[in-house]
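Every protein chain but one is kept in place in this view of the complex.
Order of writing sets the labels: A, B and C. Residues in every chain begin at 1.
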Amino acid sequence: MPSRTKTVLIWIVTFFIMLIICMPGLWIILSAFRTNGEILTKPAIWIPQNLTLDNFRAIFGFGENVVGIPVASYFRNSLVISITSTALALLIGMTGGYAFARYSFPGKKPAFLWLMLSRTVPGIALSLPIFIIWSRLGIIDTKFGVILVFTAINVPFTVWLTEGFFRQVPNDLNEAAQIDGCTRWQAFWKIEFPLAKSGIASAGIFAFLTSWNEYALASQLTRSTDSKTLPVGLMDFTAQFTIDWAGMCAMAVIIIIPALILTFLVQKHLIAGLTFGGVKG
Amino acid sequence: MTRLRRTIRENAVPFALISPAVLIILMVVLLPLIFSFYTSFSNYRLIRPDSLWDWVGLRNYKRIMGDWDFWVAFGRTVLFLTVALNLELLFGLGLALLVNKITWGQRTMRTIMMFPMMFSPILVGFQFKYLFNDTIGLVNNGLQSLGLTHEAIPFLVDRWLAFFSIAFAEIWMSTSIFAILILAGLFALPKDPIEAARVDGCSNWQVFKHITLPFLMPFIYIAMAIRSLDVARAFDIVDVMTGGGPAGRTELLWTLISRTAYDDARMGRANAMSYVAILLSIFFTWFFFNKLMEARKHLGAF
Amino acid sequence: MRNINKIGALSLATLMAASSVSASDYGSFDGYTLRVKLIGGAQYEPLYTLIPEWEKATGATVDILSRKSHFELDREMKQDIAAGNTDYCVFSNHTNFAPQYDVMTEPLDGHISADVLADFSPLVVSHATVGGKLFSMPRHSDVSNMYYVKSLYEDADNQAKFKAEYGYDLTPPATWAQASDQAKFFTDAPDRYGTHFAGKDEGITGRFYEMLVAEGGVMLNDDMSPAFNSEAGVRALNWFVDLYEAKAVPAGTTNYVWDDLGLGFAAGAVAFNLDWGGWAAYFNSDDSKISGDVGIVLAPAGSSGKRTGWSGSHSFSMTKGCDNQAAAASLITFLTSHDAQMLEARAGILPTRTQVWDDVIAEFKAEKNDYMVEIFAIYSDSMANHAFTPPLIAEWGEISNALWPRLQAAILGDKTAQEALDEAAEDVLEVMQDAGHL
């Protein structure tokens, strides 16, 4: 086959695949700017007749069709919960990952494996016991309670990724730094941490995305506007207005945008982080 | 006792460092699991708090053993995981090879490729519920507008179409993880062995089979391990799209457990089911983890 | 349960029309904060705009802890019971679900005076009473009747064709057998189907249950053992199976819940639609494709001659743990008062006070809103003569969950009706045994 034809063929295939990947999301985004009437009509209207921001206005409480959903609060909750739990998971995961990478101690191997396996427990199996225990502790329906849970579900993966990364950083460097006058802490902070940065960044984005998108547990642990996250909010949106697709799509866009921005910012680290932290470690 | 104390003293630093991780896991995972393990031996029903003390021994487990619907859901879950993970791997591999081939605009491709990863599973569920809707769905509208069909295809009702639909959603969401990792593997692929193989007279396919693929294996296993850690997140998708229905046609363990626990409020039985589901997850993860660890060692050779 | 719809909000003017409330009626609870959990959603919210009046009259403050759909509220309630987390005072309830919450519910018998209760429809009050105790105060009721697209029935061509094919005149269905014929007749897929039904969750259980009763069957025997796998049960279920096989309903109907029905009908997707009163105004509104073309008749009858009429009421309950039961009772009374119910009834929602029925019909007459007058006439007939409620037991949820996947299996053709019902009966038997009824 002439290479010209081949190139064209590859491009056609690529275009088609990218279409499948993008289409659903783009359709959602497009629908967010259309009216329900236009979306729901049969036969379908393919080319939007009029694009509108009404769906967003409604969500944020402007305009005529005020939707009784405090999206702004949910957004804030999501941000606070995701950022805090990501930071905590990174901190805890990093210390743990560092210990697994740098020290040998009895029970290390099984400890590592069990830590990983704890992540496999389906959220649905945990949600009620956690709910009951949390409510006895009085932290149900608080951001703190959700942060605690999200931190815990993110820790195993963070430990795993950072462990791989710290093992990539030769122990010599840490020792050299200590001899150069660093305390153990300084050596970590000035030498090992900067070198494991992309691993930590990718662990961070995974933790953030997990927290940002988590539903099964959050839906049990949050109830009021003080603690509900966006995915949970999406659900109560749909429960009240099942077929307001346009409004839902608008909300979906609001959920996606921060994740999109974040992933964009650190995508370079993401690939490097996953490869070297997870595989080579 | 003194030996234990000595062990602790000698390893004080690493123990202190892993203790926050261990503690939070104990609190958020183990403690609830112990509680739910206990309740799986009781007739615990949410709306009757006293029933927590209603010890029924192995009754819940015995009933599960004899519950045809449960085992069908179990089998379907295994099938779902197998189909989804394998297809994700296959598509991910194809996608990565394709993107790797493209030189112009590769960065953009890579970014687009990661698009589905950012979606909340629950969003993915709604998105495909919408797209596959039998009256207003994009897919049906598209097919009808193109004149390919005049019927409303019941994607979320028909036995196989419904399974296909939830699998499609899951695969759409997770293929990018595989693609990214495999792509990273391709970037790291050393040139020498490939050139050596070409000199030795290998065809493109032989190079791929004997050089590229073995090198990619660790990357594939890590993707499998990551996915199997998270695979229960498919619950959100299925719950939104079909809720396990209709007539249990898309019932997976997780939807069954969720309904038994909350709608039926029969927590004891649901928890007994949970334990079977947990064993299944642990098996999948264990399997890929061991593979990964082997592959990690193997990779040192490159 | 079924009013989870987006329907045009009430105009501000209507809200203003509600008369003001005086302290003498509702007591004084200065400085007290009453914690409540309420059902949310566009249809329910207008009533809550009255709450500030109660606050002003009593000096108390209302703190709304939750405001979500009844499905979610139901989950939350069950979790609250499990966690012993019931330190609030008032919660939205539904008569069919109320028995599940008996552990946390304070009966209202001593808290609401007999005078007040006397103003309520006796049938509705009896539905809210479990084991001789009044579990909740009914807020508004729920029963379904038959909406149809008038032009389809009035079309001479249709009438002639129908007569030729089925041998009797085309009129809105009086029996479910006729409904079945007409559904097949009107189907013109994929643009229009004869009808549709809520095919999952509580929706299909409820529809099956009312068909079962209309066919002369019962859900449970007197000893609480399952009785729905009878011949009547098979007949009831086969009605759905038959329509689905004939493709006279959308293939996706097994995934529909109530909202899909109302919106689908308003979009002109079906010829007739069994639905509750809350949609009536919407069907005739500008948002509806069939505005001005909507007719209504009583729900058709089954082979036993009895009409379908599954009914229940949204209501308010008080918790056992409430620290100020007088204040709780006061708010409940306020929210079910004459004025409050008038506010909801104007939107087409069925009131529970007999006086409100008369008053709202009078209002519609004065406004010359014939459509709504007719709607209320039909609904008042069905509430008075045909409404019945499912067994008021805590296990209703579990029974429903045992049933509906089996009903779906039969409808989709995975099992015969008899097999499906027998399997469900086995599970229900187990549920009842575990619960200690047998």
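We take it that contacts are C-beta pairs under 8 Å (C-beta built on N, C-alpha and C of every residue); 3 or more make two chains touch, one makes a residue touch a chain.
One rule holds for everything that comes next: contacts and distances are computed from a predicted model.
Chemist: Of the options "Phosphoribosylformylglycinamidine synthase subunit PurQ", "Heme exporter protein D", "Na+/H+ antiporter subunit E" or "Carbohydrate ABC transporter ATP-binding protein, CUT1 family", which is the UniProt protein name for the chain that has been left out of view?
Modeler: "Carbohydrate ABC transporter ATP-binding protein, CUT1 family"
Chemist: Report, in label order, the displayed chains that the undisplayed chain touches.
Modeler: A
Chemist: Of the residues A:37, A:107, A:138 or A:170, I need the one that contacts the missing chain.
Modeler: Per the contact definition at the top, the residue touching the missing chain is A:170.
Chemist: Write down which of A:45, A:113 or A:182 is the residue touching the left-out chain.
Modeler: In the full complex, the listed residue that touches the missing chain is A:182.
Chemist: If the hidden chain were put back, which of A:59, A:92 or A:191 would touch it?
Modeler: A:191
Chemist: Over the whole complex, note the residues of chain A touching the chain we left out.
Modeler: 170, 172-173, 175-184, 186, 190-191, 194-195
Heads up, the rule we're going with is that only the chains that are shown with their structure count from here on.
Chemist: Using the contact definition from the top, classify how the chains connect: line, ring, star, complete or other.
Modeler: complete
Chemist: Which of the two pairs, A-C or B-C, is linked by more C-beta contacts?
Modeler: B-C
Chemist: So what's the Cα centroid distance for chain A and chain B, whole Å?
Modeler: 16
Chemist: Rounded to the nearest whole Å, what is the centre-to-centre distance of chain B and chain C, using the mean of the C-alpha atoms as each centre?
Modeler: Chain centroid spacing, chain B to chain C, equals 39 Å.
Chemist: Going through chain A residue by residue, note those that touch at least 2 other chains and give them in order.
Modeler: 40, 42, 128, 132, 235
Chemist: Quick one: which residues in chain C touch 2 or more of the other chains?
Modeler: 79, 82, 84, 190, 269
Chemist: Quick one: which bits of chain C touch chain B in the complex? Just the residue numbers, please.
Modeler: 75, 78-79, 81-82, 84, 100-101, 103, 189-190, 199-201, 250-252, 254-255, 264, 269, 394, 397-398, 401, 405-406, 408-409, 411-412, 414, 430, 434-435
Chemist: Mind listing the chain A positions that touch chain B in their complex?
Modeler: 10-11, 13-14, 17-18, 20-25, 27-28, 31, 39-40, 42-44, 46, 91-93, 95-96, 98-100, 102-106, 108, 111, 113, 115-126, 128-130, 132-133, 148-149, 151-153, 155-157, 159, 209-210, 212-216, 230-231, 234-235, 238, 245, 248, 252, 255-256, 259-260, 263-264, 267, 270-272, 274-275, 278-281
Chemist: In their complex, what parts of chain A are in touch with chain C?
Modeler: Answer in residue numbers: 40, 42, 68, 128, 131-132, 135-136, 140, 220, 223-224, 235-236, 239-244.
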